[in-house]
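Shown here: the complex without one of its protein chains, the others still in place.
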Amino acid sequence: MRESESRGTPPAAAGKARFKVGDRVRVKDLPNLFYSRTQMYVRGAVGTIAACTYQDLIPEDEAFNRDGRIEQYYIVRFRQKDLWPGYPFDNDTLQTESPERWLEPADD
Amino acid sequence: MSHAHTPGNGGAEHPAAPTVDEITDFEVLEIAVRELAIEHGLFTAEDHRRFTEWAESIGPAAGSRLVAKAWVDPAFKERVLKDAVKACKEIGIDWAEPTGFGTPSDYMNLRVLEDTPTLHHVIVCTLCSCYPRPLLGMSPEWYRTTNYRRRLVRWPRQVLAEFGLVLPPEVEIRVEDSNQKCRFMVLPVRPAGTENWTEEQLAEIVTRDCMIGVALPRPGRTADVHPMHRARRPVGSSRD
Partner (left out) sequence: MSENKELANTRYALLEALRSEDQTWNTLAPRYGVTNPNPPWKTSLIATCECLAVSGALPVLERRAAEDELAESAYADVPEPERQLLALAHTMLSRGLISESDLSARMRAIRSRLEAV
């Protein structure tokens, strides 16, 4: 029943969001401990916070029915050129979601 | 889609049709798995009936109605962009149904992505097949393929071209990977030539593919047709 519990009413707040819309962030390249939904293709890439979405269990805990850690989630926007070497269209972007633990400030 | 959309018909691609005149082992297997699961107490027959009704009630028509209403009612559009789950209730879609705490295996976070003449969104789930089911029904087969999931993030323009959608380089293509708990749906640009149309007329041209972002709505286009034959295996697969 744990999975269903994680869906309904938002869990208690995890504290103040560390990042705000417009902040530049880098996706950490952490080892995959058992389970993650952070895609390999964004590891190490720098993007911009596009939205602060919600607070919820992190997938690393949720997938294993552990007592969960609650975190702020963000939608991060990347330039496709920054994700794929030689990507030919300057304007194109990609957005993906990430819990806070995978992000760090990027001072570029 | 020649007649008005009614919620829950699953779209006109799924007309009522007779079934085949033989009992296949797959049909038998489906019943056997379900009966054993119920007997083992994994869920109840009542649960199953409720989820079957839910699965049969959803289709892309709800999303089409949402887009059409947003096109004609700017205040509604603002509410959709601000809190899409809440705005869905105005068109009769409750994301908490049928469980009361969220749609089965979906989450209660929905964001509607508004296209502009210079920005085009397209959705994918690179991990599995996350999809805004209360609005769009079950995802199409191709959306679940590794072919689409792997290639859309890397070569979006190539994949869109395979769907017959070619956009000029100055239009920003924004791929939205729904890899966590948000679900996404595209709100396309209302096409020219639809001035003075009613919501019902507009809804007819907002097909499922337009709300995924692999097609654009236009007058006269009321069904999703895929001319190309898609690879069953991803590019680079060594087994072919």
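A and B are the chain letters, set down in written order, and residue numbers restart from 1 in every chain.
Rule of thumb we're sticking to: a contact is a pair of C-beta atoms (placed from the backbone, for glycine too) under 8 Å apart; a residue touches a chain by one contact, two chains touch by 3 or more.
What you are looking at is a predicted structure, and each value in this text was computed from that prediction instead of being measured.
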item	value
Chain not shown: contacting residue from B:36, B:161 or B:225	B:36
Residue touching the undisplayed chain, where the options are B:51, B:76 or B:155	B:51
Absent chain, residues of chain B that touch it	13-37, 40, 42-43, 47-48, 51-52, 54-56, 99, 104-105, 127-129, 138, 141, 144, 146, 233, 237, 239
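Note that only the chains that are shown with their structure count from here on.
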item	value
Between chain B and chain A, distance of the C-alpha-averaged centres to the nearest whole Å	24
Interfacial residue positions of chain B with respect to chain A in the complex	96, 99-102, 106-109, 111, 126-127, 153-154, 156-157, 169-182
Residues of chain A touching chain B in the complex	4-5, 7-9, 37-39, 41, 51, 53-54, 56, 59, 73, 75, 77, 80, 83-84, 89-99
